[in-house]
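Note that this complex is displayed minus one protein chain, with the remaining chains in position.
The first chain written gets the first letter, and so on, giving A and B; residue counts start at 1 in each chain.
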Amino acid sequence: MNLRTIWRKTLNVTMLSLTGACTLITVSVLFFILGYLVYNGGRDLSWNFFTKLPTPVGETGGGVANAIVGSAKLLFLAMLFGVPVGVIAGVYLAEFSGKTMNFVVRYTTDLLNGVPSIVIGIFAYSIVVVPMRHFSTLAGGFALGVMTIPITVRSTEQFLRAVPNPLREGALALGASKWKTILTVIVPAAASGIITGIMLALARVAGETAPLLFTAFGNQFWSPGWNQPIASLPMVIYTYATGPYEEWHEQAWAAGLVLLGLVLVVNIGTRLVLARKTSVAR
Amino acid sequence: MASVSPVRNAETENMNRQPDNARDAAPSLAKPPEAPAVASSSLRFKVSKLKVFYGSKEVLHGIDLEISSNVVTALIGPSGCGKSTFLRSLNRMNETVRHARLEGQILLDGDNVLNMDVVRLRRRVGMVFQRPNPFPKSIFDNVAYGLRINGCKEKMSDAVEHSLRRAALWEEVKDQLHKSAYALSGGQQQRLCIARALAVDPEVLLLDEPCSALDPVTTAKIEELLFQLKPTCTIVIVTHNMQQAARASDFTAFLLEGNLIEFQKTPKLFTTPSDPRTEAYITGRFG
Partner (left out) sequence: MGVSSNPAVGHEPYLAPRGKVGDFLARLRGGDEIAHLLTLIFAAGVILITSLLVYELWINSALSRHTFGWKFFVTSVWDPVFNHFGALPFLYGTVITTVVALIIAVPLGVGAAIFLAELAPPRASDMLAFVIDLLAAVPSVIYGVLGIFVVVPFVRTALGPFLESTFGFLPLFKGPSYGLGVLTASLVLTIMIIPFIISVSREVLMAVPVDQREAALALGATRWESTIRVVVPFASTGIAGSIFLAMARALGETMAVTMVIGNDPRISASLLAPGYSIAAVIANEFTEATGALYLQALIELGLVLFLVTFILNGLARLLIVATEQRGGGTPA
């Protein structure tokens, strides 16, 4: 009896400490990795990095300006293509759909969300690159746009549903029709949430490389217009990190830091905004 | 007609108003024997055999009730007896509830509300809810909302001021019209909601326990407000506060479990009720 109690207590302490150790290990590995990235990336960041084109191997002072601009252009296209579809489909789910359609659309959205990004790349390749017969900004933007859709749909639906019902009733009781209620009261009330969702979706696709491999492809130079292959930050990181030259590796670290910074700033910012919003609502 | 308020914009006038002769004709249509006659008022709502179902559950079992214009009619009864359901039938807000179904007839100035365009109906019959529900917009935009969705563009600020004055809120908010409505206190928010409903100049104002979330001082303010609105608006108020019904209304209807038990002039109902159940309720024996 007494022995058994001691055994139970020992087991209790041991196992609980073990879970603590798990946490410690994971968290410290993760922190070490990020710290290492910041350390290495920070060393190689310079003004040139943001403003210059890549230089031939052996010359110093090159940058990835074209990739930064390229990523921005690709994200712009992704937004142009994905956000309207995502937001409006989200409005449909929250405000109009019946049970069956709601299930079907949600299910498809989840399905699309789970598709590996490389497969999205194949899809964009066969629908945009093959007919156009060449890699292009357009194809890359399309691939990223498809990836933003499911995230935007679900976050839009979620935030619209969170709008309290009395607000709807208030507008309807004033003689607003349903679509006017949606447009003038419900969507504005959910706007900050919807925008947050869009930002998170863009932050997620901003780091995607696989869908760009055979759509946007990559480019050593500027890519004017929307019809040519274009460089992007994740592609540059991939190419440089797997390349053989020390200068390339340095640039890969720096580009990785910039990309990570961008993604984290958006994520932290939006999460803080949301946290504040929900705590006010409570 | 006493129901014409001092300032009215031409557009809503056209949209909402019937010719006076049509309305004057209404009382002669049906003068129910038990309906108390009030000299200055005419019949506004005539509800007959109203049954409402949520799914298969029948919550109103055939209500007959006539509501006169330019008086305050109070609905009392224990909670769950169907007061809100009845009120929300008058402007068809029940349609927003899935599985809600309605039988019977509701005439507004002689027209069946069920055949009306619901948007126009709700412009004529405004509603204020139990909890204040201002939109997450500025005070000004809240009041202007109804006007804007009706496509009215002119003299917005005059109309807003007028509505806020009618809701006795103007003095308190005139310097902060562009602040968020959420910055106001609960009582102010409720008066803002009243102003918002008044802005489209409804003929009828429905209030569903508008004071249940408010303190006594604010409640008194709103009761005072109802009194002032009476000449320009027909008011139907749901309350489970009997003192409030006694103070603020001209007529009182007592509902119990989906049936109309008694409908009387307020002083009569509270002093000499004709039904023992009414008496039991007002003397606090149940509910």
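Heads up, the rule we're going with is that a residue touches a chain if its C-beta (ideal position, glycine included) is under 8 Å from a C-beta of that chain, and two chains touch if they have at least 3 such contacts.
Predicted, not measured: the structure shown is a model, and the values here were computed from it.
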Residue of A:Val163, A:Ile182, A:Ile198 or A:Ala231 touching the missing chain in the full complex: A:Ile182
Residue of B:His61, B:Arg101, B:Arg131 or B:Arg148 touching the missing chain in the full complex: B:Arg101
Residues from chain A at the interface with the omitted partner, ascending: 8-9, 11-12, 15-16, 18-23, 25-27, 29-30, 33-34, 36-37, 40, 84-86, 88-89, 91-93, 95-97, 101, 104-105, 108-123, 125-127, 146, 149-150, 153, 177-180, 182, 203-204, 206-210, 213-214, 217, 234, 237-238, 241-242, 249, 252-253, 256, 259-260, 263-264, 267-268, 271
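One rule holds for everything that comes next: only the chains that are shown with their structure count from here on.
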Chain A and chain B: spacing of chain centres that average the CA atoms, whole Å: 49
List of chain A residues in touch with chain B within their complex: 164, 166-177, 180, 184-185, 188-189
Interfacial residue positions of chain B with respect to chain A in the complex: 91, 93, 96, 119-123, 126-127, 129, 131, 133-137, 145-146, 148-150, 193, 196-197, 200
